[in-house]
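Can you read through this structure? Questions will come right after.
Note that this complex is displayed minus one protein chain, with the remaining chains in position.
Note that the chains are named A and B in the order they appear, and that numbering of residues resets to 1 at the start of each chain.
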Amino acid sequence: MNQFPLIGLGLVTTNKAGETLDAYFPKIAFKNAIDGDGDLFEAWSNLLDQDICEITDLSTLQLSEKSFLSSLGKPNENSKLILCRISEDHSLQSVEEAYLKLHLLSYKFFQPNTLNLENMFNILPNVAWTNRGPIDLNEIDQKILESKAQNISLEIKSIDKFPRLVDYIVPAGVRIADTSRVRLGAYLSEGTTVMHEGFVNFNAGTLGAAMIEGRISAGVVIGKDSDLGGGASTMGTLSGGNAVKISIGENCLMGANSGLGIPLGNNCIVEAGLYITGGSKVEMFDQNMQSKGVIKATELANVDNLLFIRNSQSGAIEARVNKKSVELNNTLHLNQ
Amino acid sequence: MNQFPLIGLGLVTTNKAGETLDAYFPKIAFKNAIDGDGDLFEAWSNLLDQDICEITDLSTLQLSEKSFLSSLGKPNENSKLILCRISEDHSLQSVEEAYLKLHLLSYKFFQPNTLNLENMFNILPNVAWTNRGPIDLNEIDQKILESKAQNISLEIKSIDKFPRLVDYIVPAGVRIADTSRVRLGAYLSEGTTVMHEGFVNFNAGTLGAAMIEGRISAGVVIGKDSDLGGGASTMGTLSGGNAVKISIGENCLMGANSGLGIPLGNNCIVEAGLYITGGSKVEMFDQNMQSKGVIKATELANVDNLLFIRNSQSGAIEARVNKKSVELNNTLHLNQ
Partner (left out) sequence: MNQFPLIGLGLVTTNKAGETLDAYFPKIAFKNAIDGDGDLFEAWSNLLDQDICEITDLSTLQLSEKSFLSSLGKPNENSKLILCRISEDHSLQSVEEAYLKLHLLSYKFFQPNTLNLENMFNILPNVAWTNRGPIDLNEIDQKILESKAQNISLEIKSIDKFPRLVDYIVPAGVRIADTSRVRLGAYLSEGTTVMHEGFVNFNAGTLGAAMIEGRISAGVVIGKDSDLGGGASTMGTLSGGNAVKISIGENCLMGANSGLGIPLGNNCIVEAGLYITGGSKVEMFDQNMQSKGVIKATELANVDNLLFIRNSQSGAIEARVNKKSVELNNTLHLNQ
């Protein structure tokens, strides 16, 4: 179990005013480390007079770090090396802290919803993400003219507060068909495939091998061996007035174009095209297909072995017992 | 209120035959300009012997324009400087005019549906949009071989009649998570966020701050403080036989995976997963949830304060009075 305090060694990009646009943390040291990084934490700690410090003198670092840093290239007028310490898990105070916590999630040091990310949207600057790195939006027009005058290609891929995951971290054992669809801060477990129509927000992801062809909203986690079908929606807590945190258990199948506004248990199926909201009223059936009455969908939160369908003749949403366990074997996860 | 006539100063890319592939208009002068650009219009007008003229002699321009143009770099064998005048708003006659009108929309000089865009699809050439600029499709195979032989990266991002917005114009105060999803000709108001699953066609957009996670079809406009949920569809008039122009009022919420085939009033909600088509029959309820009978959805066009749901037990589409106003405060628009 990882815990604070910790220190990240980071490469920061800045705008012309010296303000931080983003931070890349290739190395993080924990005070209470199982693998012996505790020494590194102490060494770095001695260099810090406040929680974020620029490293101007590489000789203060240990040899192993120096060679690592030299491989990162020389910081230039738009970048600098820093150490960033987070002593306890308080709300975010700086861009560097925000990026360090996004790294903690994507390195899988902490699971989604276990870190204090308060203030994230206020702290993070909106940035132009280009093939020439992050650029301050106040400087983008100048850069565009420069690149035209010098006949250099400048491509703005995104104008956003969050960058894409793989510009910082490439998780082992995953496929991401379109890397623009996964934000830094996503938590992707080994064996996960994110197809072209899939999307993973920050502070969200998969707890095991999973097939993601739909959208994982911020705060949502998907259990292992589950399949989020093409265009399937998981309701976020950021917009739409939804207050309950959505999750999907293990061995679940969300059909294509379906949607989910309640936390789903294990071994559940939501039929293709059906959107279950918290307010949906659902007729519940037992194993013998005897009706047990109508209840609110929220009462079925986290219940296992359910099959949600809309009766194609009565139009009513029903929850039946899912008799066949979902077959999500290796073949499925290999194939797509 | 902007109006014709106007002249655009443009940088045109051409194919080997000298035909125009695209045009970038960094500067537009109106005859009847509030801010004094009228002088510029007159100066440029004097240079034009027809509506589109190449500028071969920079000395004919005023000094301020020359320094501006030099910042654009030297036109080369594949590009040229032009002036393009549109005297009145007739149907499109040339690629340059088409691009100029797309710029007029994206600069927000004119709102969607206020310009004559007839002939757009006939006029615009299909182009390969690459990291090396626009390339004629008849020349693309040769370029691919050249780039392989010279070991130069050539990436074809799109093969389309329309380029992406941000290769021409970066609107102030917006976020666009994936810039490939917004076409030149989109009208994006300050405070708008277009998420990864959002899409904005030409001649379409937002009239105020809005959260766009669904698809804004050509001709569709979204009012301020509205939220188009993930994967939500707005029916276009280009395909599918739909003739009515769709729009969404202010303070509306289209739920995730919902869809809209009628113009929506202010302060309305369409439940997640529900598609309202013009032909849908809707049971109407008053404030006391007394049925007022069944009507066609088109009769509810532009009516305010409605909540559209599909009754989860009867399967019927209902329109209820939306009692709580949609809370789309600053937090929502900051957060996503």
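One rule holds for everything that comes next: a contact is a pair of C-beta atoms (placed from the backbone, for glycine too) under 8 Å apart; a residue touches a chain by one contact, two chains touch by 3 or more.
Worth saying up front: this structure is predicted, and the values here are computed from it rather than measured.
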Fill in the blank from the handout: Considering the complete complex, of B:M235, B:I248 or B:L264, the missing chain is touched by B:M235
Completion exercise
Across B:S94, B:T114 or B:T277, the one contacting the chain not displayed is B:T277
Problem - Contact partner of the left-out chain, one of A:I55, A:L104, A:I144 or A:I176 - result: A:I176
Problem - Touching residues on subunit A - with respect to the absent chain - result: 70-73, 76, 131-133, 166-167, 170, 174-180, 196-197, 211, 227, 229-231, 253, 255-257, 271-274, 310-316, 326-327, 332, 334-336
Fill in the blank from the handout: Across the whole complex, the chain not displayed is touched by subunit B residues 121-122, 126, 128, 131, 137, 140-141, 144-145, 148-151, 153, 155-162, 180-181, 199, 215, 217-218, 231, 233, 235-236, 238-241, 257, 259, 261, 273-275, 277, 279-283, 294, 310-311, 314-317
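One rule holds for everything that comes next: only the chains that are shown with their structure count from here on.
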Exercise for the section: Please work out the Cα centroid separation of subunit A and subunit B, and write it as a whole number of Å. Expected result: 30
